[in-house]
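Shown here: the complex without one of its protein chains, the others still in place.
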Amino acid sequence: MQDSAVERARNAGKRLFHFHGGLRLHHHKQASCQVAVQSVAIPPRLYIPLMQHAGPEATPLVGTGAHVLKGEPVARFNEPSIGYVHAPTSGTIAAIARQAITHPSGLEGLCVVLKPDGLDRWTRLQPMEHWQSADPELIRQRLCESGIVGLGGAVFPTSRKVEEARNFGIHTLILNGAECEPYISCDEMLMREQPDKVVLGALILQKAVAAEQVIIAIEDQMEEVFSALQAAISNADCTHMRLVKVRTIYPEGGEKQLIQVLTGLEIPAGCRPPELGLLCQNVATAAAVAEAVTEGKPLVQRIVTVTGNGVKRPHNLLALIGTPISTLVDACGGYTHDAARLVLGGPLMGYALASDQNPVIKAANCILVLSNRDIQSDQAEMPCIRCGECARVCPALLLPQTLNWQIRNDLLDDASDSGLGECIECGCCDYVCPSHIPLAEWFRFGKSEHQLLAMERSQSNLARDRYLAREARLEQLKQDRERRLGEKKQALRDRTSVTGGTMGQGPA
Amino acid sequence: MNRKFTTGAAPHLPPISTVGEVMRQVLYALCPGVIAYTWFFGTGILLQILLATGFALLFETLMLKLRQQPVALFLNDWSAVVTAVLFALCLPPLAPWWIACVGMFFAIVMAKHLYGGLGHNVFNPAMVGYAVVLISFPQAMTQWLPPISIAPTDIGFLDGLWAILSGQPPAGMTWDAITRATPLDTIRTSVASGQTIAEARQLQTFGDLGGRGWEWIANGFAAGGIWLMWRRVISWQVPTAMIGSVIVLGLAGYLLDPGSNPSPLEHVFSGAIVLGAFFIATDPVSGCTSPRGRLIFGAGVGILTLMIRRWGAYPDGVAFAVLVMNMAAPLIDRYTRPRIYGG
Partner (left out) sequence: MSLAIFSIGLLGTVCGLGLGWAAKSLRAETDPIVDRIDRLLPQTQCGKCNFKGCRPYAEAIAAGQAEINQCPPGGEAGIRALADLLGREPLPLNPANGLEKPAAVAVIDELVCIGCTLCIEACPVDAILGATKQMHTVIAAECTGCELCLPPCPVDCIVMEIPEAIDRRRRPRPALAAGAS
């Protein structure tokens, strides 16, 4: 990475820049911001999926019938620096079974079913009292053990991110408080109600990655958040922390876009923010980090926005991981009569769920229930008229209509050359398309197909190499054998000529 | 409670616009120009618009049925109507009815549906239709009327209707008596006969900037076009580049030889430059899509139009310029792909 780029990145937030495209959307946040965050009662059953993020499922550590305390590990991941899955409350393991999990594929996955005992008793907690003077590696291990993941929606394991950041050397930690999508207000409520925890988490993360400065980026319309965080920062008496207000333009909360706004830099293709000395973390992740380090509590709950025209009383709720979504909706007064679509996440990038029996997962920042008039699914798709609106709003500067054409015709390599990999699936192009082409869906499809294609190719290359190596080896063996046979025959002939005797054929 | 929900792909938001809405806005934007046209040249043009629209819808319906496409869905996109109106605006107001029929046949059947229908046509359908009738029926396509204010006889609505339906001049009149060369034609013939443009401009058919009446029609189209730009229905690049290139090139020619080259404003305000810049060259389907590509496309249309006006066989060249640039559009798009984020 060029030094000049790193130098520019160091000045992050001193001046604000623009990113290409984007949309000004109605943010629909007021409805769920009226009242304070409320806890949801513990449901009769919790379903804790063992697949929490990309990668394989965790391996259960407990058997059916075992009694666990709140915060006790119930499963562990086999990959390094990804920790455990914890029991969200105390109770007995009712089953470990396959069932529908909250995942875009809609497929089933292994879940630990927990029957709460209602006591909600914590396991023995081990706060790190002197984290200020602790070894950063210990902090990272704590994040790993506590199952902290990015709570902005990507659920990338935080300890991995911290590890990667430490390898590159970070100068600026960016806390992302700019909520990407309309309707979602869980981060805003968190920053309003627990600004001290967010700031504390920021300081711990700063310590863990040895960053020189911290920037907390929030949207310019979050007035209350601004004053709350301002107060928290001055309380904590930290000089290297700044609060920056950015414009409310979708998808400004996206990692690449936020970095572009703060630094004017684009992350070069194939690179990641740490290579510029930047690390982005969501504010809710920071709060979870604070709890994990100063209180010793693993990540077993999160704030979920339950909103949309399909619920009676939109709310922000503090829910245990594994709580069925129906329990959350009931806590918000239930569905309205025209509830039509259940979305996990925001309206632009969230995925629709077929059933409300799916559990809350760590990625669940928002449960959005939309009514029929919000979605208007009867709009017919028309042919592309090449109006170019999609390209105008694309934050990755792609030509979505070209990509669409390439993917439809299975020209996946061409699509990849046209930048399919840079698509952040924000859905802007899809939203503005007058022909109602499901562009974002085609791009998600194209990306997955291209990934599988690349995998197949590397596998077939491997198979070819191994086949050719084997053929060469067999050929070599054959030649060796023939040579040895020849030598033996020769030796035999030599001996016969000398002694005149006969000898049996060797076993060759 | 265990409810089932409809699923669908994100984004879960109602779309903000439809193809039909885009096309309807184009039609609204054409209104000021059409009103000015009617004001200066009579109601003939309205009849042409009606005729062309009728034929366009007829051919569109037939072709959709033949191609087994949903008729209601595609008639609702209004694209055939836009094609028809743009085509009609290029016709002499009293052109016989079968001109609209032949033109719309080539526009809708040949240029649009045989290429795959909406979104798949390589050439601008309206301009294909216009080019076919212009080349095939030069006689009928040059019977232009003078503005009403300087016309020797008053041609009423019914006279116009009769002329269009019968192909004959209105009762008691001859074509020679009622038609007049267009300003661009006048310039062309007078320059060819050795007159200077200043001398030619003494004629009544000329106004302050372009042709009398024509300049106001151009203003009307420009007003509608700017509204479309403001509504973001059309991009700013094509009109700006096209009119800009006409002005730059026109100015160069004018400064070199004002006797045989009209002034740049004269160029802009006569013929179909403004209509072409805002409504024809901006057709997204047959034009370029990348921003830089659109600049090149617009400039190309402007330059080619002036070259045809100066050296070609026709007084105006917007249609041919657009068709030539349509051919070049895929190539231009290929070489003006925007830089990808992070690349």
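Just so it is clear, A and B label the chains in written order, and each chain counts residues from 1 on its own.
Here is the rule we go by: a contact is a pair of C-beta atoms (placed from the backbone, for glycine too) under 8 Å apart; a residue touches a chain by one contact, two chains touch by 3 or more.
Computed from a predicted structure; not experimentally measured.
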item: Given A:245, A:297 or A:444, the one touching the chain that is not displayed; value: A:444
item: Options A:66, A:138, A:463 or A:485, residue touching the unrepresented chain; value: A:463
item: From A:125, A:452 or A:491, residue that would touch the chain that is not displayed; value: A:452
item: Residues in subunit A touching the chain absent from view; value: 56, 103, 105, 107, 380-384, 437-438, 441-442, 444-445, 448-449, 451-452, 456, 459-464, 466-471
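Criterion: only the chains that are shown with their structure count from here on.
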item: Whole-Å gap separating subunit A and subunit B, where each centre is the average of the chain's CA atoms; value: 51
item: Touching residues (chain side subunit B, partner subunit A) in the complex; value: 1-19, 21-22, 70, 73-74, 77, 79, 117-120, 232, 235, 284-285, 287, 289-291, 294, 337-343
item: Subunit B contact footprint on subunit A (complex, rising order); value: 20, 106, 256, 266-271, 326, 329-330, 334-335, 339-343, 345, 347-357, 368, 370, 373-377, 379-380, 382-389, 391, 395-399, 401-402, 418-419, 422, 427, 430-436, 438, 440-441, 444
